[in-house]
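Scroll down for the structure; my scribbles are underneath it.
Removed: one protein chain of the complex. Kept in place: all other protein chains.
We just call them A, B and C in the order they show up, numbering each chain from 1.
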Amino acid sequence: MAVVSAATREMNNVEAVRETLHDALANDPRTVILGEDVGARGNVFLITKGFLEEFGPERIIDTPLAEASIVGVAIGMAMEGMRPIAEIQFADFIYPAFNQIVGEAAKTRYRSNGDYTCPLVIRTPYGGGVRGALSHSVSVEALFYHVPGLKIVAPSTPADIKGLLTAAIEDPDPVLFLEHKKTYRLVKGPVPEGHFVLPIGRADVKKEGSQLTVVSYGLYVHQALDAARQLEGEGVSVEVIDLRSIRPMDRETILESVRKTRKLLIIHEDNKFGGVGAEIAAMVAEEALFDLDAPIRRLAGPDVPAMGYAITLEEEFMISTPRMREAMRELVQF
Amino acid sequence: MAVVSAATREMNNVEAVRETLHDALANDPRTVILGEDVGARGNVFLITKGFLEEFGPERIIDTPLAEASIVGVAIGMAMEGMRPIAEIQFADFIYPAFNQIVGEAAKTRYRSNGDYTCPLVIRTPYGGGVRGALSHSVSVEALFYHVPGLKIVAPSTPADIKGLLTAAIEDPDPVLFLEHKKTYRLVKGPVPEGHFVLPIGRADVKKEGSQLTVVSYGLYVHQALDAARQLEGEGVSVEVIDLRSIRPMDRETILESVRKTRKLLIIHEDNKFGGVGAEIAAMVAEEALFDLDAPIRRLAGPDVPAMGYAITLEEEFMISTPRMREAMRELVQF
Amino acid sequence: MAKAVTAAATGFERYGLSDDQLVAILRNMLLQRTVDNRGFQLNRQGKIPFALGSEGHEAVQAGAALAFQRGSDILVPYYRDLGLVLGIGMPILELLLSLFARGADRSGGRQFPNHYTNRDIGVMSISSIIAAHVPHAVGAAYAIKFRGEGGRAVLTTFGEGATSEGEWHESVNFAAVHGLPIVFLCQNNEFAISVPQAKQMHVKDVAQKAAGYGLPGETFDGLDPLVSYDAIRRAMERARSGEGPTLLEGKCARFLSHSTDDDDRTYRSREAVLELRKRDPIASYETVLLANGIVDQARIEALRREVLAATNEATDEAEAMPLPTQADLYRNVYAGDYEPWQ
Partner (left out) sequence: MAKAVTAAATGFERYGLSDDQLVAILRNMLLQRTVDNRGFQLNRQGKIPFALGSEGHEAVQAGAALAFQRGSDILVPYYRDLGLVLGIGMPILELLLSLFARGADRSGGRQFPNHYTNRDIGVMSISSIIAAHVPHAVGAAYAIKFRGEGGRAVLTTFGEGATSEGEWHESVNFAAVHGLPIVFLCQNNEFAISVPQAKQMHVKDVAQKAAGYGLPGETFDGLDPLVSYDAIRRAMERARSGEGPTLLEGKCARFLSHSTDDDDRTYRSREAVLELRKRDPIASYETVLLANGIVDQARIEALRREVLAATNEATDEAEAMPLPTQADLYRNVYAGDYEPWQ
């Protein structure tokens, strides 16, 4: 569980992002935010509302509509000593910046053997269930998690957002920070006051249990927790791990839990084939195969290009809490 | 094993690519090739040498230096009834085209519900062991294999190249065709004459065996075969599967083999974390966990951004045949 | 004062158009505004989660639609092209089906509204990724030229914000090198969501960008449908006759917020919007037609009633149709049957 300092304040995910960014701007004059509509509009989710007035247009930069340069210019700033936080308006629009993220940011330190570094954060809202149709719903973590040199974080609660976004901003290497947009206003919780950092690369056991390990991240952590709590009433004990960091991945927490429960269910919204669940399953199959009492199961998005706009299509793509509950029950009973 | 017609001719991988492209151009007037230096230069590996003279500059298009438009223009051609074959000079330069491949080509059919389709082939040389340093050695399959709507092929022999490149060109959907550049002149073999197509999505058991299943693709298939043959002398029987198609993946061939040998070793050059081996391992852990007598092992590229230019760094990154042999022996003895 | 009104005052240039064509332009503009408003209305009623309006773009789009040769030219549009697609023959019903995300929608209820596709009338499918369609338009133009289909051209459209994207640049350059039959039409409304043109580029006119590609560039009054028609027709004819690409820029305006998800009060004043609205292209054009005796007020009213009736009919018809089924999620991933990884 996250170490939480004495004083906390209740807020939702979008407020946690907003306040953490605000603190970073207030505390470190090298920090700037750049992206589309982050200025007068205050970001399309109003995350940076008021920042332009408070910090000025040199630090809150409404960029031209060009993602490769948003990230590319931020890389140059980072190499030259600034602390840029680049925003990609929706994760679906990150593809044009792929070269700068994968080819450049992730390799700056390596290719120069440390002569130059790239302390850069790229924030972007991802995920579905918000009627975002084909191009405002996508999950992108599996397109990046294979890339050495990058870190990828996808927290699910306001406290984890504060702790990990602070860590990302203070990290000396590039971090892709993924925010599930459906959790923005849906998820609330206590957030520690003051400087609060959580280590990147540590998963969090959000609920302890003994009969099954569930690993998830983002929106589905909350549904998995709901499902697990419902099953408690039936005497079924499920442990729910919030991965939080996708790269580096917390091998120890997962293995420890699986060795205890002897069963593993991985749940993610992103398509199944080649998704983050593949690496989790592969790692466990390599390290703890004989500790398992059931096949490793992945409950994930179907392998179609995207959820559609129609509610029927969106619902078919997304995994409901009852479906999670059924999968948990089945595996426990295996 | 591939069905091979009576008449064959010996050639290397580069010749197989070249002849297949030539046949496609000769047989279908809708086919064009576009990319950097594919014209007068005849491609940097001389794959299209002479094509400009034979087919003219309208069909062999030396494009401006701009990968997003190479793929993007090819998509438009494909949507409008042509059969473009786009070339990315080295796989390392495919990143700027990521948006067009992942965001556009892969989704054309889906987003229009079949109103438009995208019969496009993107060919690119990948892989290391050729002193290509950071940016001429990369493996890119794991950055794309997660993407529904795309097909990805990575054959290792001249016959498979002919059969699968022909299939890719005739396929009604976009296919990413990966050619391991170290195999270009290294690997030779008989190639069926005439029209020869292999189905995309079928792996090939390149060597039968009973004690261990090895799944690999590209250059390492050949090293794995060498290693397996060496072990035969010691009475160790290894089955070697050449994956050939990465998406769709041939689940049946892998499962059938693993259920027979009860042990699985996956070998690939690409970085381990989140690589193609992750999905193979995950799928087997889901489908055949109790058929396994040993943990699933992945022998893969280390998780560093790239192999370096110095021979020491390249050798440390690449997996030698003796290392493969040792890993096979160990797993058989497990 | 709006330029179109000035034109009316100083002499009426009809650009070789018949009375019927002049009236058809007005009808197209009225229809666009009506369907546009219907989207917002349905959204306010809670019937649909999203709509995106084109108010202020009616003139440039009506002009473009008239310059487009049906059954021959190809359109690669952008999401704000409601009037343009209506003007070249897309049935109103299709737009309503898309708003309601019905199964019979051409995208099968998959795409956001305003993401047009209709192969039958030559409208190529687009995604939401800004500028990503521009290379496709260039590829289509290549195909036309490659097959020697003289007399055909491609029209592709985008906002001024899109011209900042690398893919836009690469595409225009490619078309220029190959002298392709294509017109790049920028609808410059001076905003990209909240970002004003001055933060988007350091030139006054998008048309200035043509110089870097060795292409002709022309800026015109996109609030005047006749001026727009004339500029676009000339460029399309250049393209059709093999003289190569043109970069056009119609200066227009965005009267509404970017979409129902946006609230433009956060970044522009109501006064500024009121000022913009004084140059309403429909009002201006009506004034011109009235002043020149092409229509009378009764005719205008009749047209309004007609497009409203057609829109109502399409709305009812679309609303009554079924949503896609859950099984539809798995169709058209690839050709033929498809089994997702289980």
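Following the convention adopted for this analysis, a contact is a pair of C-beta atoms (placed from the backbone, for glycine too) under 8 Å apart; a residue touches a chain by one contact, two chains touch by 3 or more.
All values reported here derive from a predicted model rather than from experimental measurement.
Among the chains on display, the ones the left-out chain touches in the entire complex are A, B, C.
Residue in contact with the omitted chain (choice from C:200, C:219, C:257 or C:332): C:200. Here one chain is not drawn; of C:110, C:169, C:233 or C:279, the residue touching it is C:169. For the chain left out of this panel, the touching residue among A:117, A:210 or A:321 is A:117.
Interface note: of A:21, A:52, A:75 or A:94, the residue touching the hidden chain in the full complex is A:75. Touching residues on chain C toward the chain that is not drawn are 164-170, 173, 176-177, 179, 198-204, 208-215. Where chain A meets the missing chain, the touching residues are 32, 58, 63-64, 66, 68-69, 71-82, 84, 96, 99-100, 103-104, 107-117, 148-149, 151, 172-173, 249, 283. Along chain B, the points of touch with the absent chain fall at residues 36-37, 39-42, 44, 49, 62-69, 92-93, 95-96, 131, 133-136, 272-273, 302-313, 315-317.
Heads up, the rule we're going with is that only the chains that are shown with their structure count from here on.
Distance between chain B and chain C, defined via averaged C-alpha coordinates, is recorded as 42 Å. Averaged C-alpha coordinates put the centre of chain A at 37 Å from the centre of chain C.
Those residues of chain A in touch with two or more other chains are numbered 68, 92, 95-96, 134-135, 273, 303-306. For chain C, the set of residues touching two or more other chains reads 107-108, 110-111, 115, 127, 129, 166-167, 333, 340-341.
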